[in-house]
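The structure appears right after this line, and notes come after that.
And then chain A:
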Amino acid sequence: MQEFDVLVIGGGASGLRAAIAAKHAGAKVALITKIHPLRTNSGLAQGGLNAPLGKGDSPESFAEDTLLAGDGLCDRDVVRTFAAEASKEIIWLERMGVPFNRNGEGRIDLRPFGSNSKSRTCYTDDRTGHIVLQVLHEQAQRAEIPSLEEWFVTSLVADGNSCAGAIALSLRSGKLDSFSARAVILATGGFTRLYLPSTVSLGTTGDGQSLAYSAGARLMDMEMTQFHPTVFPRNPALLITEAALSEGAVMVNQKGEPIRLAKGLSREKICLSIHNAMQNGGGSVSLDLRPIGKDKLLSRFPQTHELVRGLAGLDITKEPIPIRPVAHRSVGGIETNATGETSLPGLFAVGECACNGLNGAGRLAGNTLTEAVVFGRKVGDAAAKYAKTASKKSFPSAKLSDEEKAITALVSGSSSGGDSSGKIHADLGRLMSEKVGLIREQAGLQEALDRIHRLKQRYRALRVRNTSRIYNYELTTYLELGSMLTLAEIVAQAALGRTESRGAHQRADFPQKDDRNWRNHTLVSLVQEEPRWDQKPVAG
Partner candidate 1 sequence: MEVTFKVYRKDPEKDGKPGRSNYTIDIPEDATVLDGLLKIRDEIDSTLAFRASCLRGYCGDCLVRVSGRARLSCVAKVTAFTQKAPEISLDPLRIVPVIKDLVFDWDAFMWNKIRAVQPWLEPKEPASDGENLIPDAAMKDLRKVMSCYYCGMCDEGCTVLPVDFNFLGPAALTKAYRFAFDPRGKETRERLKILEEPKGIWDCVHCYEADEHCPRGIEPTKRIIALRDLAFKLGITNEKVARHHKSFAASVKESGWLDEGRLAIESEGLTNIKGLMKLLPIAARAMARGKAPIPYLHPKRPGADKIKKIFEKGEQETK
Partner candidate 2 sequence: MKYAFYPGCVSRGGCPELYPSAVKVSAKLDIELEELKDVGCTGAGVLPQYLSDPINARTFAKAEAMGLPIMTICSTCQGVMSQANYRLKADPEYRTKINKEYLSEEGLEYKGTTEVKHLLWVLFEDYGIERLKSLLRKPLKGLRVSPFYGCYIRRPPEAITPTKELNRRKNYLDELIEILGAELADISGKGKCCGFPILTANEENSLAMVGKHTGEAKEKGADFMVTPCPLCHLNLDGNQPRAEAQEGKEIGLPILHLPQFLGLALGFDPGEMNLKRHIVSTQPVESKVSMLT
């Protein structure tokens, strides 16, 4: 057993920022992650991150745009704090070494992005996530934070009614170990791999949300999954940053006619326009980046150029790229307050796995990375503070042997009639995209729930055939699928429950926004093995 004040689970942008903050606040911190930090989903972010640094800009204006994108479901105070602290955090990143693109004065250049009403997106070409992640990782090393890499957290451990640590499997040694901590921060990222295709990395499977849910913490607004409008849809789908649209790219239908978009449309609205164009014309939609101009394309979108060529065999400087909306970012997650506290004492959450009321029903493009660093710092601080005052917890040592038994039972070596995690996942991903996707309606959601139940039965019958322990990816894939199935049911159920259309949640059978009944967050928690559904009004 290893002991820490603060255990951070997840090595993406939010986890690294939280770990650095907690360490600076004097806590004994460790970071644990199932893949190397530099290989995490945060590295995929392209377009940039927002801060109201421009001359005509202000935190108020930034907050306003964030609220608009959230479509009436944001908690105002959280948004205000966020907008007020964003600039400071970006300046910190700059000082720590992010080589942001500059304007003629040598200041951080701001690009127009998504439905931001002002240019306020800071960027490093089209590799913003990749570079911000590196700098955070560098500073985590500078702070001498031990990093346990390729450790897969299999469960959270509670001492009475508070979180006392976690149990994790080392992929490399194949052994389970326990980690006791006064405070645990979940920074495990989103769950968009529920959908196929999706824009995310292989490990974005909602482990953290599922771990928290199983440990009794509440989840919030799980029906909100944001689709991204400009994605080359071959599986795995390749996202083309929306910054391209802001910088002059146009969308065209099959006949080559431009699809006109009003300025400042939210992501959801753009997705719907594409969806409609595809329905009406019955054809495909493409993104034509050529209007941006070859030089600018090569200098500002080098990665897009490289990846589209590699995966699609197309050249963005020469031809339009077929696109359609694809599942991108989970907006809902583990319910927290502005300092990351979940409903389970001692358990914190931050980043894409958390839902603190910032994003409401939709997310402003460029806010996620800013969210990861702004709240990463706040939550790291808060967790360190909590760890100082919390009494020492006792880590029930039997948990480790229980977990060992559970895993051994799973790994039986016997085959299960040709079924596999991959097949179940493929069926789940297609089902979610079709029935719990961009546009939902009651019958489809009911059907989805039925079919998810059947997938769960298949899952329960499944055993892990690979009996070896070292780098047993069949086992981790199986565990990830378990998380995804748990969350899939919650997402479908929450979507069924919300009888209105708002932000990322669009119901064909309830096309209107219903502020009177639905300015509420959807909440769910596990009580005596059963989901308990609840609501809370939007704050402020």
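Here is the rule we go by: a residue touches a chain if its C-beta (ideal position, glycine included) is under 8 Å from a C-beta of that chain, and two chains touch if they have at least 3 such contacts; residues count from 1.
Keep in mind how these were chosen: all candidates are chains of the complex that A comes from, given by their letters.
Keep in mind the model is a prediction, meaning the values are calculated, not measured.
Peer 1: Every candidate listed belongs to the same complex as chain A; state which one touches it: 1 or 2.
Peer 2: The single touching candidate among 1 or 2 is 1.
Peer 1: Along chain A, where are the residues that touch candidate 1 in the complex?
Peer 2: 35-36, 38-41, 43-44, 53, 90-91, 94-97, 99-103, 105-109, 124-125, 127, 130-131, 134-135, 138-139, 141-142, 172, 174, 201-203, 234, 236, 238, 302-303, 306-307, 310-311, 420-423, 464-466, 468-474, 477
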